Each structure stands twice: as structure tokens, then as C-alpha cells.
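To keep things clear, I will list the structure first and then write my remarks on it.
A single protein chain has been omitted from the complex, and every remaining protein chain is retained in its original position.
After this line comes chain A, so read on.
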């Protein structure tokens, strides 16, 4: 399936915030297959915020549970403060996400399939390019605020 996940749409600069090294590494490979660029991988909150400030990525994929605890929420809030960055949670812990989504655009629930990652990033790229009316991919749950006006 990895071979079929052909690059589609513009390339995105992506920050991966994930404490499981294997998941992060595989995600990096997948993003590479999809034609995106991984600008950094962070496994704790301070590193994530620092790399985010230094690189101003297009997209940050943020797990909620990091090495220093359930700090993904505050990471999302900090990264989303930069209007250049779209934050998407990637977590098996979606119930921890606050009602305002901490400024994030939505959530991909773990365990995810590569297809959902690919279609979500394609959808995001479309939204960022001013095509917000593409159908929202299944497996991606937009934040309530973004579902109304992405």
C-alpha cells in the first residue's frame, strides 16, 4: 500500500511530535512517500515548541501523550499560535482533547491507516490553498470550529 500512496498536491513542511520512536520513524517514511518534508521530530513538549518556533512548519502532527506526560495539548496551543502552522492531533487518546481543540484543526485517531494520513494531508493542503470545500476525509475528525468554517 505504501507504494500506492502517490504524492498528491503540494508538498507540505511537517513537524512530527510523537514519543514512540517507531511510530515517528514510520510516519516520517510515509510522509516522504507522500512527497512531504519532515522538518523535525520531537518527543517532548519543550523540544516540540522549540522546533516549531525555529521551523514554522505548515503542519504539525501532535500526539497528546509525550515523554513528559499528556503535554500534547499545550504543544498544540503553542504551535497553533503561529498562523503559519496548522496543528492536527494524532492520538489514541482523543477523549483528552479539550472542547476548543487547543487551537488544533482536527484529530486523526490512532491506530490510523496510511490512507487516512494521506487523505487528511491532501485535504489540509487544499484548505491552505484556499479550497476549503473539498469533502472532509473519513478517519479525520475536524475540530468543531473548523468543521463549520475550515
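Keep this in mind: a contact is a pair of C-beta atoms (placed from the backbone, for glycine too) under 8 Å apart; a residue touches a chain by one contact, two chains touch by 3 or more; residues count from 1.
The criterion applied here is as follows: contacts and distances are computed from a predicted model.
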With one chain of the assembly withheld, which option in "ABC transporter permease subunit", "STAS domain-containing protein", "Protein translocase subunit SecD" or "Blue-light-activated histidine kinase" matches that chain's UniProt protein name?
-> "Blue-light-activated histidine kinase"
Which of A:12, A:27, A:87 or A:102 contacts the chain that the document leaves out = A:27
Omitted-chain footprint on chain A covers residues 1-2, 4-5, 20, 22-23, 25-27, 29-30, 65, 92-95, 109-116, 118-119, 138-139
